[in-house]
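Missing here is one protein chain; the remaining ones are kept as they sit in the complex.
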Amino acid sequence: MEIPDNNLVLQTKKITKNYPGVKALDNVDFDLYRGEVHCLVGKNGAGKSTLIEILAGSIKPDSGIVEILGEEYMQLNPTKSIALGIETIHQENFLAEDLTVAENIFLGNLKRNKAGFFSISRCIKEASEIFASLQVNIDPSVLVNTLTPVEKKVISIAKAFSEEVKILILDEPTAALDEEVENKLFKTVKKLLAKDVSVIYISHNLEEIFLLGDRVTVLRDGRKVSTRYVKEVDERKLINDMIGEEKNEITRDKKAGTKDGKLEAINFSRRGVVKDVSFSVHRGEIFGIGGLVGSGRTELVSLIFGVDKKDNGRLLLDGKDITPKNPVDAINKGIGFLAEDRKSNSLMLYRPIYENISVVDLIKRSGAFLKLKNEKKSVQDISDKLNIVAPSINQLVIRLSGGNQQKVVFGKWLLANSDILILDEPTVGIDVGAKEEIYFLIDDLTKQGKIIIMISSDTPELAALCDKVGIMRAGKMVKILELDEVTEENILKYSIGSQS
Amino acid sequence: MSNKEQYASVANTSMTRTSKLSRFFNQKTVLVLIMIVVAIFVTIINQNFLSLKNLFNIVSAVSVIGIATIGASMVLITGEFDLTLGAVFSVTAWLMALLTPTYGATVGISAALVAGLVFGIVTGLVVTNVKANSFIITLALGSVYTGIGLLLNRGAYSSMSGFFTIFKEKIFGVIPYSIIALLVVLIAAALVFKYTKFGRAIFLTGSNQHAAYLSGIKVKFYKVTVFAIAGVLYGLSSIVLVSQISVAMNYIGASYTLAAIAAAVLGGVVLGGGKGDVLGIFLGVLLFGLVSNAMILMNIKPYWRGIVIGVIILIALSVSGYLESKE
Partner (left out) sequence: MDNKSQNNVAVDINKGRSRAAALFRKQEVFLAIFIVVLGAVVAIVNPLFLSIQNFFNIVLAVSITGISTIGLSLVLISGEFDLTLGALMSVQAILFATFATKIGTGIAIVLVLLLGIVFGLINGLLVTRIKAHSFIITLALLSVYSGIALVISNGEWVSMKGIFPVFKGKLFEVIPNPAIVFVIVVIVFAIVLRYTKFGRILYAIGGNVQSAYLSGLKVKNYKILTFTLAAILYTIAAIVLVSMIGTALPTSGDVYMLEAFAAAVVGGVLLGGGKGSMLGIFLGIIVFGLINNALVIMNVDPFWRDVVVGSIILAAVAISGYGASRK
């Protein structure tokens, strides 16, 4: 297929997609030129993912035209899209866990040997070549289920390069990655641009937009708000387009040890995973846990909450031993856990909002019978307080945007009156507006005297919010930064850093 | 406009268009429509279908499988399979046949219920502690229970005539006791599902077991309890059947279990867990009973009946699947 003279590689005209109760896309026009990086930004629910799913072929639009390389397409499917040279890196890794890396890379086009039989060695060989050019250091012959989450993301990315790509679509590619891998990714994208590949890049991270993008389009509530050249726009303008109103920056007023009461974690260990971690948090404080992905952060809090079995570890509140034996025990002792990957771990997607929010509180109460009216009222109060956007609290959680889903999870622990809250990546996959709301919420909780432990891969977030930050590396908490020491540079330094 | 108002206005515009039609044509309506169509067909050929007596016959027959299906459905809602239904059903019947002649009806009935409970608890404990799919575990357990039962009754069938025929009789001479039993179980189940902590817990567990666990739900406890309740219900349904036909039959087997699961699924119970309601289950079971009865009244040859039922199930599934995708 030839690129038309005007260098227009892809165009959508008046694309519309409706779902029950929601207009996901409303007459969206979008275009992409050869060799450019066109960024797509917007709040959760703005329609970004919907648009690219239409381009990738996994969804069909209700109306509108998609034009690729000059030809019109009414009905795309993944096979056609890929054949046209569109490769999509989705937010979720869609990998077959029990197959090898090489097989996953070439899943749509498994390599054969001369006899016509499937040849795993050819797949491995060609995968190695792709990895070499991307500077990836993973053995293509291992099974995917042995990889870490970061490595899986890298594989998902590498997969896009298994075919000749003309249009590369990236949906939040850096959400789960650390600095090193991110940089490699950017290098690769730049190499591709040199080869006239066109890129559509979706990200909540505005820094990346300014780093990579040529143009940026803002979507809001399914409509296109603006398309501008990156050099002609600044962060505030973009945020305003995304949210529609002026919002102020958040700063947190940190005062160490505002209230009496101290939580101590002592010698948490689990062979091969977490080594002898101890730290303390005062009431009203936020204790951040930083470190690269794979350093043991989630594993640590899973031990604390009683989800995984530990070899060692005690939890003391004001000297009293409250070490949880299991989640039920932890909850009874006032501990709450906002887990990573809310869809798998924190939400019953096909149940209504009110059931999701009331669950912990409900189970804690004695008494066999539900009091639906009271329950719904309490839930409504929380929902209003958190500003959860939905037609009603009877709405199924799966229909909510990421930010609202996370608010539901917060609501659950608020209603349960948790004293100690463990947050694991609380703002991942959430748009700027909702993020700020959550920051205010967390700050508010500390003012109520609650104890917060927070894991985050977002260094600026960690630095801005936390009183103290414990940095994990290879299962150990190598350093605890306090007050003035809590800066982005320090966090990064100890996360990556040399022996100390 | 605040976020909420924005959302509401968007929601209102596109919702009014589709809502009325799709709300009406849901799974349950499909079932009811099919039953009406079948009913019309039968009545044309055989007026007796609509007689009160016949309608009661249908519901009496339905009561047996209905009670058992409620049990199986509870297990399905928590996200597990229970293929021990047929086995427990048969074994409790043989147990009654064994004990009643010598020790009387009360002992017989109690034994059936206790046996059901015990089987249920055992099944629950094995399923929650062995890391394998409950499909194969309950399949194997069903074999074991059947084997135990066969050792008891040596393959014979026993007459239970005269012992307890209460479920053949009618209250005030009009409504069969078996229907009352069914109603009691249905209403109890509906109340439990909607108004108790237990009911809420099993739906949440079925919806996302891990999230439920992390939210403080004692998953193992609820699962074992659900299996136990199901076991008791299987025993109860066996009691109703035995008293209706006065015979403890030879071997019911896997087809009974599969029929119950089919009725549950038709009624809206999702095999993955987390969804289902009593009205739907009742309609699913009723559909089976009604079609079976219709086929007898229409003199459809026995060998054709399986084909008819299979086709009707496929039609019901296609239509409701189609409607769902329009959503």
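Order of writing sets the chain letters: A and B. Residues in each chain are counted from 1.
The rule is simple: contacts are C-beta pairs under 8 Å (C-beta built on N, C-alpha and C of every residue); 3 or more make two chains touch, one makes a residue touch a chain.
This is a predicted model, so every value here is computed, not measured.
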Touch with the omitted chain, as defined above, among B:39, B:99, B:125 or B:148: B:148
Of B:41, B:103, B:135 or B:221, the residue in touch with the unshown chain: B:135
Listed residues A:11, A:58 or A:326, member touching the removed chain: A:58
Hidden partner chain, residues of chain B it touches: 126, 130-133, 135-137, 139-148, 150-151, 154-155, 254, 258, 261-262, 265-266, 271, 301-311, 313-314, 317-318, 321-322, 324-325
Residues belonging to chain A that touch the chain removed from view: 56, 58, 78-79, 81-83, 88, 90, 94-100, 103-104, 107-110, 112, 117-118, 137, 139, 141-143, 145-148, 151, 159, 180, 271-273, 292, 294-296, 473-475, 496-498
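By definition in this document, only the chains that are shown with their structure count from here on.
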Euclidean distance of C-alpha centroids - chain A vs chain B, Å: 42
Chain B-touching residues of chain A, taken from the complex the two chains share: 18-23, 221, 305, 307, 327-328, 331-332, 337, 339, 344-351, 355, 359-360, 362-365, 367-370, 372, 387, 389-391, 412
Residues of chain B touching chain A in the complex: 3-4, 6-8, 10-11, 13-15, 18-19, 22, 194-201, 203-204, 207-208, 210-218, 274-275, 327
